[in-house]
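One protein chain omitted, others in place.
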Amino acid sequence: MSYQAVLDEIQLNINQYYGIGEVATYIPELAKVDPRQFAMTVTTLDGKTYSVGSSGQKFSIQSISKVIVLTMALESLGGDLWDRIGKEPSGNSFNSLIQLEQEKGIPRNPFINAGALVTTDEVIQNAENAYDAIIDFVRKVSLSDKIEYDYKVANSELETADRNRALAFFMKSFGNIKSSVTELIDVYCHHCSLSMTTEELSRLFLFLANKGINPLNGKIIASEYQAKRVNALMLTCGLYDNVGSFAYQVGIPAKSGVGGGIVGVIPGKLSLCVWSPELNSSGNSLVGTKALELFSELTGLSIF
Amino acid sequence: MSYQAVLDEIQLNINQYYGIGEVATYIPELAKVDPRQFAMTVTTLDGKTYSVGSSGQKFSIQSISKVIVLTMALESLGGDLWDRIGKEPSGNSFNSLIQLEQEKGIPRNPFINAGALVTTDEVIQNAENAYDAIIDFVRKVSLSDKIEYDYKVANSELETADRNRALAFFMKSFGNIKSSVTELIDVYCHHCSLSMTTEELSRLFLFLANKGINPLNGKIIASEYQAKRVNALMLTCGLYDNVGSFAYQVGIPAKSGVGGGIVGVIPGKLSLCVWSPELNSSGNSLVGTKALELFSELTGLSIF
Amino acid sequence: MSYQAVLDEIQLNINQYYGIGEVATYIPELAKVDPRQFAMTVTTLDGKTYSVGSSGQKFSIQSISKVIVLTMALESLGGDLWDRIGKEPSGNSFNSLIQLEQEKGIPRNPFINAGALVTTDEVIQNAENAYDAIIDFVRKVSLSDKIEYDYKVANSELETADRNRALAFFMKSFGNIKSSVTELIDVYCHHCSLSMTTEELSRLFLFLANKGINPLNGKIIASEYQAKRVNALMLTCGLYDNVGSFAYQVGIPAKSGVGGGIVGVIPGKLSLCVWSPELNSSGNSLVGTKALELFSELTGLSIF
Partner (left out) sequence: MSYQAVLDEIQLNINQYYGIGEVATYIPELAKVDPRQFAMTVTTLDGKTYSVGSSGQKFSIQSISKVIVLTMALESLGGDLWDRIGKEPSGNSFNSLIQLEQEKGIPRNPFINAGALVTTDEVIQNAENAYDAIIDFVRKVSLSDKIEYDYKVANSELETADRNRALAFFMKSFGNIKSSVTELIDVYCHHCSLSMTTEELSRLFLFLANKGINPLNGKIIASEYQAKRVNALMLTCGLYDNVGSFAYQVGIPAKSGVGGGIVGVIPGKLSLCVWSPELNSSGNSLVGTKALELFSELTGLSIF
């Protein structure tokens, strides 16, 4: 069964899952999205792209950007990054501040908000202009010049970012944030607001399936070591409170965002991205999760 | 034994306790204070003042200002204040985020930092200029025009206020802070920096010993109801993690500050203030606590 | 206004508060009690007794027994008891296990369950037969031979004591429980089941109002030092999550039990006990709290 046939089969099956989840509402601008949309793209190491649904439609990548700033922070800081941030699952979200207090301002991993604030801080420290550096990185790696920040979404997030400001000041009180919190939160809200298609995102993550090298142009994005580390972190920490269920049901290292996107990596084979705005109770795309389950089932590409 | 004789006796006894505690160092400007200083003042309801030591020496009142903003917030908001803030002891250390998370942004009481941020917020909301309103209140109630903010201390605190900023943004994320956090922290650091003598502070608290009325000029500062409430809160929450020990050993409603001051109230009789900069491990003046123990012992004025 | 007149006035006023609270149901045997009952007794240092309501009616003293085992533990161990147990308020009940974990098995104070398990453990360690020792102590101090354990209540509690067993084993894992947990929980459930009248309980606590000496027969029950400590602990930790409100509204050191009893002490003057089974949301007698508020108001005996 070809990847295109698999995607077509998936599209036939996902309609039944519409209307069960709910679009994220805590960011007003995201709440305006039409909920019943779907797109899915697979990109193989040889550069072939297979898509289904509205794969040219831009959407807000949200927490998927945590993988981007992690990769950039690893690029500049290398293994020393792990002095400022952990590599272990965080348990439940309730624990976020408790854990941060017990562990002296060191976030558990780079995919909880506190952790992504630390990696964003590192990007700011190493770039002349963090906004430019991030968008340049994303455009370069995904080979697309048409990627932009969505300033409406960024501003909407800035208005609801008080808890992230609290996290940032809390870590700063432990000496684990170097930038000004105002700049940090601004950069953070901007990279969350990046607007991309499933095709662009799938292409962006291809280097993680290829030992850190973008197979489309041979450029080294990360060392093999770092690429492996990022994949392992996605599998153990990439899906909020659904890590365990997702690992079992899908079995693919992946990172989700509340905009409804999920990007996954099958090392040595392919990267893929699915998008559908309605979320399950853990904040992951409900239809997207179902689509990835089907993909895993139909291709047998689960790791378990 | 007259109050003056009691104070003289205390002064003879406290020398042995110098050098055991330590001056607060987390605010750089406070760390510069000469540690072996001592002053104590008693003011009775009939307006008589008894002092010993350097009772004309200004010092930083720090957390004692929490009683001031609480009184002002109660004046403007009345009992509705208790929708935004609790009245129970906090158990944990005085600025823990854990409890605040569990209790949805409602601080346990007005004498932990989070609670004092809420009362300060209320003062800002109700004053044209909060800085002026606070200093006017303090000067009026203590009948002294010579009270000023110590801007060096205020600025020093602003530089180490990240944890308080975290608390403020965290409560704001729950909707329990109305002012801008920048202004809030600035006002907060300023009222903590108020510089006063034991004579001024003792006089300032006299209304709490007199059912809310300043006995020196008959002005109503708080209702009898509110004065009683503030006293009860001082006894159960006024001394950080030393509430239980202090209640037993001294038995006087009191509020301490890391500047080394402790103000106490004996309802129906007197108010008093002691100052000595070296602190015990809970952040209360070590010599001051000993002085109050002696006072309680020599006068029999403990409540137990 | 004589104490008898005060009590009569209180009885006239409390009817309106019936039906608001609820009888404790988690111990099946306690749930069977007729809810609309009321009794109140005042005992002055000169031995005079004033009562109103069904003051000859036995009821389950429950957590009031924590004061009994604390006094007994202090008698045998003295100040060393405070190596095994704290003296500070605990914050909220939610924190019980969290705090115990953070503080290495040392309970915050003797009036939370974990703390009373430690004092009970101490009683067991020092008595040939703890059951006999406790009932002998209670009978001796209250000058009543008619006090008994209520074995039905004790057995009912044993059936719902798993959380207390968890607390005991948890502290044992830190080395802070010496007895067997089976015996410990059995003794604990028995002293909670003690069945007494308001007259007996009021008399039992008279030594705390008289510097540790039972004024009725001159016997020393505790040192002045210890009596003062117990009173301070009752004020700061005696009423579950109502410590702050109760301190303000009543202003009397007191200890409550879920059987509906509350015992209070006014040092140098009197002890008193009120009983009515319906509880407020914090587990204190609702009518009893109202009665004590009225008592404080009518006699002016509040400490604030």
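Here the chain labels run A, B and C in written order, and each chain numbers its own residues starting at 1.
Keep this in mind: a residue touches a chain if its C-beta (ideal position, glycine included) is under 8 Å from a C-beta of that chain, and two chains touch if they have at least 3 such contacts.
All values derive from a computational prediction rather than experimental measurement.
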item: Touched by the hidden chain, restricted to displayed chains; value: A, C
item: Listed residues A:Thr43, A:Asn109 or A:Thr198, member touching the removed chain; value: A:Asn109
item: Absent-chain contact - pick from C:Leu167, C:Leu208, C:Ile252 or C:Leu294; value: C:Leu167
item: Interface with the unshown chain - residue positions in chain A; value: 86-92, 94-95, 98-99, 108-109, 228-229, 231-233, 235-237, 241-245, 247-248, 251, 253, 267, 302-304
item: Chain C residues touching the omitted chain (full complex); value: 94, 97-98, 101, 162-163, 165-170, 172-173, 181
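As a convention for this text, only the chains that are shown with their structure count from here on.
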item: Chain contact topology (line, ring, star, complete or other); value: line
item: Chain nearest the overall Cα centroid; value: B
item: Far-end chain from chain B, centres as C-alpha averages; value: A
item: Interchain centroid distance [CA atoms averaged], chain A/chain B, Å; value: 48
item: Centroid distance [mean C-alpha coordinates] between chain C and chain A, Å; value: 56
item: For chain B paired with chain C, centre-to-centre distance based on mean C-alpha positions, whole Å; value: 33
item: Sites on chain C at which at least two other chains make contact; value: none
